[in-house]
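Every protein chain of the complex appears in place save one, which is left out.
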Amino acid sequence: MAVRTPRQVGEDVWKTRIEKVNAELVTLTYGSVVAQLCKDFRNDYVQVNEQLESMGYNIGIRLIEDFLARTNSERCRSFKDTAEMISKVGFKIFLNITPAILNWSQDNKQFSLIFDENPLADFVELPDDGKAVNELWYSNILCGVLRGALEMVQLQVEAEFVSDVLRGDDATEMKVTLVRVLEDEMPVGDE
Amino acid sequence: MTIYSFWIFDRHCECIYHKDFKRPQRVLRPPTLASTTGDTKENAQQQQKRVVSSGGPPKGTGPLTVDDEAKLVFGVVFSLRNMVTKLAGDRESFFAFKTSKYKLHFFETQTNLRFVMVTDVRVEGIRPILEQIYAGLYVEYVVKNPLSPPEHPGGEGVNNELFSLGLDRFLTPLEIFE
Partner (left out) sequence: MRGVGTGHVDSSLHRGVTASAQALISSAVDTSSLSCYSDFASLLITMSKMQSSSRASSDKLSLRSSAPSSVLAPRRATIYDRNVNRRAPDLALSAFAFLFSEMVQYSQKNVKGVQEMENKLSAYGYHVGQRVLELSAIREIKNAKRETRVLGLLQFINTTIWKAIFGKPADALEKSKDQEDEYMIIDNDPISNKYISVPKDMPSLDCASFQAGVIEAVMDGCQFPARVTAHSVPTDLHPLKTVFLVKLDPLVLERERYMR
């Protein structure tokens, strides 16, 4: 059988193996989460960003299992392959989008995901308190999701948004950087 | 054909789920003097430390607690898997090994979740069964269960009703389960 591209895998899994739900349910529910956090942290958006990232991390730890169980994908051979899998399969089968991969660094350890569409932020406007547009990364949960999911497959990464159309930027861009490949953990007391 | 036991270990090398099947040899340790005198928590812990008196893999010489047995099972599969990787390369793993008394089947996900099933020697090729337990039961009832934490220190959140029942319902009708 011919090797299928990540795009084909993503499309195929999305069409045949994914139970769907109304996007507005997810959009509005995510909105309620961000709104609740803004309340809980009294509009300290730096803390809200951190909390969103950490919730995303927990989601990533779970989500990767669902991803692997549904796609039966092989281990990626390079970080480039990983980027393809994230965009064409990962984002496709959960959020039905395929962010573009751009801006590879020379050492191939950093790339950007450009989001033309972002279901989490559909019909969202940041609070106009003069602060949120500079401080809040509304979709920061996605950074955590990538960090958590990739850590589970032994890739330690850092992910952060560098621009967001919600803030008036031209594009929504997330930078993903490979920190290191993790070793398997050893049993306690074993050397 | 028979299944003796089933184990799940997580990426932190901790046993997060364990179930015995068809193990009449496993008996509760008779309560000691200390545990009969009131402290219920200690008592409960004692009760949990069931021991293997005879038979069943791995065959020990003395009483073996579940914790000890988990460590042994994990030690074996971890060493074997590492050895196979060293000999045959990163993408290689082992599927099973057998002794004269039992057979141990192994399936590891890319997230370093390790599924182990110990059966009698005649059981063949149950890797698809382990994969189904992962994809159909573990992911659906443990990973997606909002009340289970993302990770499972001490097995927290794995041994829930849906997963346990699901596992029973899935395994009981199988040919290998008799």
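We just call them A and B in the order they show up, numbering each chain from 1.
Simple rule for what comes next: a residue touches a chain if its C-beta (ideal position, glycine included) is under 8 Å from a C-beta of that chain, and two chains touch if they have at least 3 such contacts.
Everything numeric here is computed off the predicted structure, so don't read it as measured data.
**Student:** For the full complex, which residue in A:18, A:101 or A:114 touches the chain that was left out?
**Tutor:** Missing-chain contact among the listed residues: A:18.
**Student:** Given that one chain is not shown, which residue among A:95, A:152 or A:176 touches it?
**Tutor:** Going through A:95, A:152 or A:176 one by one, A:95 is the residue touching the chain not shown.
**Student:** Considering the whole complex, which of A:126, A:150 or A:176 touches the chain not shown?
**Tutor:** Residue touching the chain left out of view: A:126.
**Student:** Based on the whole complex, identify which of A:9, A:38 or A:159 touches the chain you can't see.
**Tutor:** A:38
**Student:** Of the residues in subunit A, which ones touch the absent chain?
**Tutor:** 14, 18-36, 38-39, 55, 58-59, 62-63, 66, 93-96, 119, 122-128, 138, 141, 168
**Student:** With the missing chain put back, which residues of subunit B would touch it? List them for me.
**Tutor:** 140-141, 144-150, 160-163
One rule holds in what follows: only the chains that are shown with their structure count from here on.
**Student:** Roughly how far is subunit A from subunit B, going centre to centre by Cα mean, in whole Å?
**Tutor:** About 33 Å, centre to centre.
**Student:** Can you name the residues of subunit A that touch subunit B in the complex?
**Tutor:** 58-59, 61-62, 64-66, 68-70, 75, 148, 152-154, 184-188, 190
**Student:** Which subunit B residues qualify as touching subunit A in the complex?
**Tutor:** Going by the criterion above, the answer is residues 11-13, 71, 74-75, 78, 90-91, 109-113, 134-135, 138-139, 143-144, 150-151.
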